[in-house]
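A single protein chain has been removed from this complex, and every other one stays in its place.
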Amino acid sequence: MATVTMPQLGESVTEGTIIQWLKQPGDPVALDDPLCEIETEKVTAELPSPFEGTMGEIFVPQGETVPVGAALCAVVEAGASGTPAAVGAADAGAIATDTCPADVTPSAGRWSGGPMAIPPEERELPKVGANGHGEQRAGGTAASVARSSATSRASHQPDNRARFYSPAVMRLAREHTIDLAHIHGTGVGGRVTRKDVESFVASGAPTSIAEPAPADAAIAEVAAHAHAAAPATLTPTGEFETVELSATRKKIAENLRRSNLEAPQAWTMVEADVSGMVALRSREKERFQREEGVELTLLPYFTAAVCETLREFPMLNARWEGEELRQYRDLNISVAVATEHGLVTPVVHQAGDLSVQGLAKRIGDLVQRAHIRKLRVEDIEGGTFTVNNTGSFGSIASKPIVNYPQVAIVTMERAVKRPVVRDDDSIAVRWMMNVCLSFDHRAMDGLQAGNFLAALKARIEGMG
Amino acid sequence: MAETTVIEAVRSTLDEEMAGDDAVFIIGEDVEAGGVFRATEGLAQKYPGRVIDSPLAESSIIGVSIGAAHYGMKPVAEIQFADFIHAGFDQLCSEASRWSYRTRGDAWLPMVVRTPWGGGVHGGQHHSQSIEAYYAHMPGIKVVAPSFPADYRSLLKASIADPNPVLFLEHKRTYRLVKQDLAAAQGETQLGRSRITRKGEDLTIFAYGLMLHESLAAADTLASEGTECTVVDLLTLSPLDTETVLEAAKMTGKVLIVHEDNLTGGFGGELAALIAEHAFEYLDAPIRRVAAPDIPAMPFHHAMESFFMPDRTKIAAAARDLAAY
Partner (left out) sequence: MTAVRSRRERSKQLIDEYLLSEHQLAQMYYYMLLARRLNERMLALNRQGRAPFVIAGAGQEAAQVGAAMALKKGTDYVAPYYRDLGVNLVLGMDAREAMLNLLAKRDDPNSYGRQMPAHWGHRERRVVTQSSVVTTQFLHAAGIALAAKMRKDPIVVLASCGEGSTSRGDFHEALNFAAIHRLPVIFFVENNGYAISERTDKEMPLEHVADRARGYGMQSAVVDGLDAIATYQTVAPAVAQARNGGGPFLIEAKCYRLWPHSSDDDDTRYRTKKELQEWARKDPLKQFRQRVEDDHIFPPSELDEIEGRVEEEVRDAVEWAMQQPDPAPEDALGFVYKEL
């Protein structure tokens, strides 16, 4: 037995009314015979029978209104023929009597109308906000001005640029098992860029933090203060704050540890009479400021003297390359700069070719950029000897750590007025400055180091 | 060696193609007299009956080409300025782009629509527009936008040989401005392939048309400053050579997309989305676009036109920012 249901006649129709039954139970029904007349808000039409056979029970009496999909009547089919009736019947049988077909997706095999007919369950469209997607442009001028810029702008910049890692950087770190904290960032705000990571990898830097070796632990103990000296089992109690180490700090720590670990370092000092150098600087200071816009300190004079002396003692102008010790012709002087982020040593390349003025300008530029974190990779690479102006803190003697992989480092301590005894035993007030040298004892002995310092002292004392 | 301009490359290629296949014919306004840009100079005389002046009716030009292509000819239609193609949008969108699809390939249209586009010629509102975004968005149409004469030649040949409707965009500013020794140059022969024109490890620039040349100029400037750019000539916008695009983006992780079209909804957005989705882990900076502001393209007075159009200076500035990021 097959069930005939209320079809959807016309767009947006939801229900229909039976105007008149044209067949009564027991009447023969041929295919397409009109069964009844249906009226909807859109059209009135006869319902052609989808089945052939005998009219069965009528479920909806004349005059009554039922929703689309409701069962209207039954038709007792003549035999079980493979007629199209089978298709409709299967659907009809599955339909509940008081609801539309729950599943009217196209694949369900039931059509609910042409392009202008809205399937019943889709009639209620979700409400979209008045401006909806166009909210941003509804304001017209303001929005369009914002968008009229010729280029798109990056909208968000994280506050701590040093900690911001791009997807490319993260991927490379993962691939090469690198701790990004070790890498110095040359991007805007000190951001570690892809190229920074690639250079780091290319320079053969350690790819992971190894467990501290016993030797490291020993050195760490010696270098540290009270805490390390105490037995390991006794940890200090009381409130404390963990000091978070910046990437730069960590890198500095790593470099210095390495330097200490690998290079047996010795130290020596001379004192020099810099009265002449001080006077010379005083004479040049104003003109220099006026002409170059750079403040003239003693450092460029000192550095010029260092360069000349290194020419005499080239074994101090060297770098380790693995096991190989390379003595360089170029004098690439690393200048230690203490920034608020940590120590950096930018390099004045070919410093030996520069005059005092040239050195002053170049050092001034590097220092300035170091402070605002605008140093480029090439600014910090390739140094062969380091000069450290420790005197700027007021120090009169210091023991610098050799700047790995270089082999020597010299400090310029503070110039102070002192009473000194002259050759003729008279006492005079002179500007005196200590110059300290730490050196890698593998690369040279005290003789070379001492001679270097003596020559440097002579040059400095000869200035002015 | 003799250098050939873009327009001469187009003209000589049309000549060769018509000589080689009598199914190829030209239809458009003023084509018999040689065309307002001289793209069809001399062809009407050389191929009588095969260079046909159309009435002033763009829908006709496209619609008639569709019929002729359906019949088995190979029409190369010319729309005098891309700005006027809009009257034929219906024929392109409702008909040409769907022809093969709605017949499952029983029918197809080997037709080419050539049209001059772009600004920098004091053309004002209706002789300067970029139209590629509308058509690159349309499945079933291919969109080609070369920059160099050798590519104009080889890609026009490929477009004529293609059994699909191809929109062949010729940047009018480059018609006589850009020259190349065709004997020495090797043009791209396949639709759907882009070319890495220049390699550099600091950032990648994607461009097409006049902007490709501006990008190369900007890349030269940046090179003198120590920044090396990869520059990709897209050549075909649809279908897009996603492989080359992603490869070039991954090379540097810093992407700059340049086009003359308005920023919003321009083709650059599609490239940006593609790269962001498929090369995310290679990105070392936000993807940037240099494009025209969202102003109806484009104002006439030369000062305003310059303001509107991207150029090598604007590209270089954006590239510098990106390199420093």
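Quick notes on this one:
To keep things simple, chains are lettered A and B as they appear, and every chain counts its residues starting from 1.
Methods note: a residue touches a chain if its C-beta (ideal position, glycine included) is under 8 Å from a C-beta of that chain, and two chains touch if they have at least 3 such contacts.
Note that the structure is a prediction, hence the values are computed from the model and not measured.
From the options B:37, B:81, B:99 or B:267, the residue with contact to the unseen chain in the full assembly is B:99.
Listed by residue number, the positions of subunit B touching the unshown chain are 25, 49-50, 52, 54-55, 57, 59-60, 62-73, 75, 90-91, 94-95, 98-109, 139-140, 142, 163-164, 239. Touch with the hidden chain on the side of subunit A covers residues 5, 7-11, 31-32, 42-45, 47-48, 50, 82-84, 87-88, 107, 109-117.
Going forward, only the chains that are shown with their structure count from here on.
Note: centroid distance subunit A to subunit B, computed from Cα atoms, is 36 Å. Contact residues on subunit B toward subunit A in their complex (touch as defined above): 201-202, 252-253, 263-264, 280-286, 288-295, 310, 314, 318, 324-325.
The residues of subunit A lying in touch with subunit B in their complex are 144, 147-152, 154, 166-171, 187-188, 191, 193-195.
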